[in-house]
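I am attaching a structure below and will ask some questions about it afterwards.
The other protein chains are all here in position, but one chain of the complex has been omitted.
After this line comes subunit A, so read on.
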Amino acid sequence: MGISAIMGISDSRAMERVEEIGTMNSSPVNTEPDIESALIDLGAVPFTALRELDEETLRFSTNHVVERTRNLSARYRSSNAAGGERID
């Protein structure tokens, strides 16, 4: 399922929004659409509203982040330095 479907908006509307944002963030010669992540932007969502928010977008993003977090494994413990890399 595409992000636009998850967000409950049609492909054409999704494209309009992408272009709007792309225009804001791009030089006139750069019309590439932005990279859209699977991470929902909660910057403007207060804690009180977050608990009431029950929609597909939130569930999709939560699942994405939780699954990725669950699957993270570390070969290095907190007492060891990773030597120029990171554990993920």
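As a convention for this text, contacts are C-beta pairs under 8 Å (C-beta built on N, C-alpha and C of every residue); 3 or more make two chains touch, one makes a residue touch a chain; residues count from 1.
Quick note on the criterion: contacts and distances are computed from a predicted model.
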Hidden chain of the complex, named as in its UniProt record, picked from "CaiB/BaiF CoA-transferase family protein", "Methylmalonyl-CoA mutase, C-terminal domain", "HEXXH motif-containing putative peptide modification protein" or "ABC transporter substrate-binding protein": "HEXXH motif-containing putative peptide modification protein"
On subunit A, residues whose C-beta touches the chain left out of the figure: 3, 7-9, 13, 17, 21-22, 25-27, 30, 32, 34-48, 50-51, 53, 55, 57-58, 61-62, 65-66, 69-70, 72, 74, 76-88
